[in-house]
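Removed: one protein chain of the complex. Kept in place: all other protein chains.
Letters are used for the chains, namely A, B and C, taken in the order the chains are written, and counting of residues starts over at 1 for each.
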Amino acid sequence: MPSPYAELRRLAYEANLALPASGLVKYAFGNASAMDRGRGVFAIKPSGVPYAALRPADMIIIDLDGRVVDGRLSPSSDTATHAVLYRSFSPICGIVHTHSTYATAWAQAGRPIPLLGTTHADHLDRDVPCTRPMSPKAIRGDYEAETGNAIVKAFRSNSPETVPMVLVHGHGPFTWGATAEKAVYHAVILEELAKMAFLTLGINPAAPRLNRTLVDRHFNRKHGKNATYGQKP
Amino acid sequence: MPSPYAELRRLAYEANLALPASGLVKYAFGNASAMDRGRGVFAIKPSGVPYAALRPADMIIIDLDGRVVDGRLSPSSDTATHAVLYRSFSPICGIVHTHSTYATAWAQAGRPIPLLGTTHADHLDRDVPCTRPMSPKAIRGDYEAETGNAIVKAFRSNSPETVPMVLVHGHGPFTWGATAEKAVYHAVILEELAKMAFLTLGINPAAPRLNRTLVDRHFNRKHGKNATYGQKP
Amino acid sequence: MPSPYAELRRLAYEANLALPASGLVKYAFGNASAMDRGRGVFAIKPSGVPYAALRPADMIIIDLDGRVVDGRLSPSSDTATHAVLYRSFSPICGIVHTHSTYATAWAQAGRPIPLLGTTHADHLDRDVPCTRPMSPKAIRGDYEAETGNAIVKAFRSNSPETVPMVLVHGHGPFTWGATAEKAVYHAVILEELAKMAFLTLGINPAAPRLNRTLVDRHFNRKHGKNATYGQKP
Partner (left out) sequence: MPSPYAELRRLAYEANLALPASGLVKYAFGNASAMDRGRGVFAIKPSGVPYAALRPADMIIIDLDGRVVDGRLSPSSDTATHAVLYRSFSPICGIVHTHSTYATAWAQAGRPIPLLGTTHADHLDRDVPCTRPMSPKAIRGDYEAETGNAIVKAFRSNSPETVPMVLVHGHGPFTWGATAEKAVYHAVILEELAKMAFLTLGINPAAPRLNRTLVDRHFNRKHGKNATYGQKP
């Protein structure tokens, strides 16, 4: 009998392979997962396995409490973070974590990425948020779950549907989306926004944030019920 | 009967494909168009279609008022900007819009790219202009046409024939030329000029603009009726 | 009779070929060696031979006093540095030297690379050390051996097992590991840490070092007897 998780594993596998292909990760860094809301489980990359050696069947099936449901290998060390995000951000069905160079530099700098242009506004209508530093107690405790909690706290005034990315302070980016493929797309976009913002402030340290009217125009052109971008279904 | 627009579509298609090949765009970002002055129409990329899926027949034929003349898909969301530029800059027959990294950083910084060296002077004899910020009214109105209008305003004292590129404030670059292929060439050159200027000011924040005599020498070596560069026809 | 060094040469050869493949070296720059603790010899790249022309049989076999044991070509000019490190850092069995761009920039700046994020803490729990400048006497003397001595001095308060990399002041990086392959891995990681730190301080010149509790958490997650990262053997 074929596994009920074969298709979910394939989605997670393809998203994971897209990470080194897009230049966002080296070696075994980074991980992607894909969620099946119907079954209440997600598929995630095994820990420390190089991308070249990865097969779809290696993906681990995890429930929303972070427990292994199916799979022979140990799941990614960041599995508990994914579980928290899937529990808290109900519409999302894909998560990606990388240490991509420019986004990680902003995370290490402890700074949100300011909304400086329309490339940014095409994807989210505010700064890319950065979590607060974690307390020593949280770090010594259930660290990976606490990383998820720190992200959730940063979203008290943000919606995970309109802000599909975050910087974890001192660590690196997490991105998500309606599918694992969209989460990968947001990881690529975030790295580009991070690089553009670095360069912009190098050219003009006083570069102002993009005018609010222009932010709304660009964001709404691509998102929401009056979106005009792309092909009509 | 073959379409009267087949050749125009092919020109636009090839220019669009050159954008990801040259590293200037990711995913479906950016767009190129090709103009047929005899028929008064241009061919442009459909909106939000990934480059890998694009075919020549997908190009949309648009008239100078920005109306669809032929084609099944929705045209690029920037179509009205292209139409304004073709109406206002009569000699040009190709336009390219990208969010290339360094040029976009200058646009986000709201700064013209200063003419710092002969690589720049080989292509244009003054700073790369940057448009003024658009008014909230223009942004809320016919935004894409107003983007074209903002570019045209920036050319009151510039000729689109000798200055084949512009930065739209807070947004990114548009380039053009006598053909769509030349517009792509100018997009590649602009990105390189933007990177060189960023690095030059990093090395020497007080780097002066290139001596005017040297600007004229280089610009005239490649342009105008006494040009000595290249092969005689 | 097959050479007793064939396998050692293969390990050194593959590590050397990995250097240009990873983008860390150009032309004949850089060198990698592999140690056989049982025989007390290591295999190293010949001097000034381009990577494309290299064959496994070209690797030179050297003893711990830096003398050629087997091989027809002249060994890398940095051979004496490798010999000192193998003598002084007893657990290591692979060494890599490159002039990779960002790591070399930190070496030229004469600055240790500060521990600014978890990518760094995943690999070492302190700043990447930088040697003191060498005295004119050491430079004029047995220069390559003195380079090794300068590295050893920088490790009076560091363990080569937990700190697998160093910057040689004004020169460039050396990395090492339990195998030549691990030494290459550390050379790639060091270049990435060097780039991330450069960018981080560009964004926030006052970026603090990573919280000590977080350093320990990440370092111990991947290293030591309670490591949880990767697959159980």
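Operating definition for what follows: a contact is a pair of C-beta atoms (placed from the backbone, for glycine too) under 8 Å apart; a residue touches a chain by one contact, two chains touch by 3 or more.
As the structure is a prediction and not an experimental result, all values here were calculated from the model.
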Among the chains presented, those that the missing one touches: B, C
Absent-chain contact - pick from C:Pro4, C:Gly40, C:Pro91 or C:Gly110: C:Gly110
Of C:Phe155, C:Phe198 or C:Tyr229, the residue in touch with the unshown chain: C:Phe198
Residues in chain B touching the chain absent from view: 116-119, 185, 188, 192, 195-197, 199-200, 202-204, 207-208, 210-211, 213-214, 217, 221, 228-232
Residue numbers in chain C that touch the chain omitted from display: 26-27, 29, 46-49, 73-74, 77, 99, 101-102, 104-111, 133-134, 136, 139-140, 143, 170-172, 198, 201-202
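In this text, only the chains that are shown with their structure count from here on.
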Arrangement of touching chains [line / ring / star / complete / other]: line
Computed distance of Cα centres, chain C from chain A, in Å: 33
Separation of mean Cα positions, chain C and chain B [Å, integer]: 47
Residue list for chain A, restricted to those that touch at least two other chains: 202
